[in-house]
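Heads up, one of the protein chains got dropped from this complex, but the rest are sitting where they should.
Chain IDs A and B follow the sequence of writing; residue 1 opens each chain.
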Amino acid sequence: MQSNYDALIIGGGLHGLSSALHLARAGLKPVVLEKDYPGRHASGVNAGGVRRLGRHKAEIPLSVAAMKLWREIGELTGEDCGFTPCGQVKVAETETEMAGQRARVESLVAQGHGHEELIDAKELRSLVPTIAPHCLGAIVCRDDGAADPFRTAMAFARAARAQGASIQDGARVQSIERRDGLWRAATAQGRFAAPILINCAGAWGGEIAARLGEPVPMRTQAPMLMITERLAPFLEPVLGAAGRALSFKQFSNGTLMIGGGHLGRAEPARNATHLDFAALSRSAQSVLALFPALRGLRVVRAWAGIEGVMPDGIPVIGPSETREGVFHVFGFCAHGFQLGPITGQIVAAWAQKKPMNLPIAPFRIGRFA
Amino acid sequence: MPIDSPFRRLPDAQARTLAFTFAGRELEAREGDSLAAAILAAGIATTRHTPVSGAPRGPYCMIGLCFECLVEIDGEPNRQACMVEVRDGMRVKAMQGARGLGKGPADE
Partner (left out) sequence: MSDPVPLIVIGAGPAGLCAAAEATAAGVETLLLDEQTAPGGQIYRAIGRASPERQAILGSDYGRGARLLEVLDSGCLDYRPSASVWQVTPEREVYFTIAGQAQSLRAERIVLASGAMERPMPFPGWTLPGVMGAGAAQTLLKSSGLLPGGGAVLAGSGPLLFLVASQILDAGGRIAALVETTPRGNSMRAMPYLPAMLRMPSYLTKGAVLLARLRRAKAPHFKGAHNLSAQGGKRIEFLRFTAGGRDHDVPCSLLLLHQGVVSNVQITRALGLAHDWKPLPRAWQPRLDPWGGSALEGIAMAGDGGGIFGARAAELQGRLAGLDAAYRLGKLTQAARDAKARSVQRALAAERAARPFLDRLYQPAAEFLNPADETLVCRCEEVTAGQIRGFVKLGCLGPNQAKSFGRAGMGPCQGRVCGLCVSEIIARARGADVQDVGYFRIRPPIKPVTLAELAAMACAGPNDAK
């Protein structure tokens, strides 16, 4: 029995790795129990958006705090994670969408948040010269951006290890129990024990919560992404649309990534996803509606990740309300990547019984009861 | 027209002659030639420069697997020259790095 750990972290995605890094930096010794390998699922294959734009109001304080960490991501992890503050743009195509965007920006400003900014058609065209002429304007977050998700997961893993965290690959958790003041997990790589347990199991987080006697109404989803052949530079910011399921970005290597929530089918028990070509067809239609000039661009690869989705569209972040020494961080509803750096800090504050200076009450696990 | 081509035609290749251009040069093909075959027959080895390093590349597999023979055909970028038969009057260019917006097959 290995009991010389301070925390068991279930899940080696970005939230688990960030938790490991922040705990290790605080002088604690965590162990990450990862059933496959770090960054294997949503953390490694997501669209890489580093976005405050359009966040649910409850997420804004966390997202703003995370953004500060992203700007110094090299200091936190030792490498740049491919982060570029290329900006994020959300396009409005109709007067109704434009009015909705104006109302959102005004209400955010009233609450003291100035990161979202409304721009008109002229400025939109200067930011995105190839956009279809019918677009009326957009919300922009000029210093939002994007990063390389797998590199980010690897950077957090390396930094966490360098600070003394242990990361166990292939350590699927077979059983969890609390005995003699310790959480004990039996895994495919042996047994581990520690006084606290962090549930960062992503799309499998609901299953872990249920095993701890705290079931939540989480569903799994398989958001699909497409990558195109390389194209000469034509788009700087990450682009979304108010009225369409679209997220659209050009990497520095020239390839375009097309996502936005078109769904395939998830089979979490088999680690598998299946594509839905009718939905990919609609995804392609969305792209062409905004960028008719891309008709001849070729898609070279499509895939789907597995995501945990909560009924109210925001994650579970907070201590267990029934068990001692458990903290949940899962169910990010396909927009958890940008929050990764800050959730680890929240976990570390809780583990050290420090005051929580970010408002996490809206994410409590008990809200579904 | 072949200049220094490592290939020559068998005398039985009697098919009709077609004309096309590659990088502005007027070249001949035989009906039924793949575009890659016609380009190689003309002594041209390089059909693209890669988007990664700019290195020159030419047809390698001739059966549509390797994507080394990507060319621009009548304004449409990144076509596999080995999978397209030459048509009279085709205007073909080598790909130089990543494609531009170009146009799609449906725009022809």
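Just so it is clear, a residue touches a chain if its C-beta (ideal position, glycine included) is under 8 Å from a C-beta of that chain, and two chains touch if they have at least 3 such contacts.
Because the structure is a prediction, the values reported are computed rather than measured.
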| item | value |
| --- | --- |
| Residue of A:87, A:237 or A:261 touching the missing chain in the full complex | A:261 |
| Of A:282, A:323 or A:367, the one touching the omitted chain in the full complex | A:282 |
| Interface residues of chain B (partner: the chain not displayed) | 4-14, 30, 32-34, 37-38, 40-41, 45-47, 50, 52-53, 55-68, 70, 78, 83, 85, 104-106 |
| Positions on chain A contacted by the hidden chain, ascending | 37, 39, 44, 150-151, 154, 169, 227-229, 245, 253, 260-265, 272, 274-285, 287-288, 294-303 |
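Rule of thumb we're sticking to: only the chains that are shown with their structure count from here on.
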| item | value |
| --- | --- |
| Chain centre separation (chain A, chain B; CA means) in Å | 44 |
| Chain B - residues contacting chain A, complex | 51, 76-78, 97-107 |
| Contacting residues of chain A [partner chain B, same complex] | 130, 229-232, 234, 253-254, 293-298 |
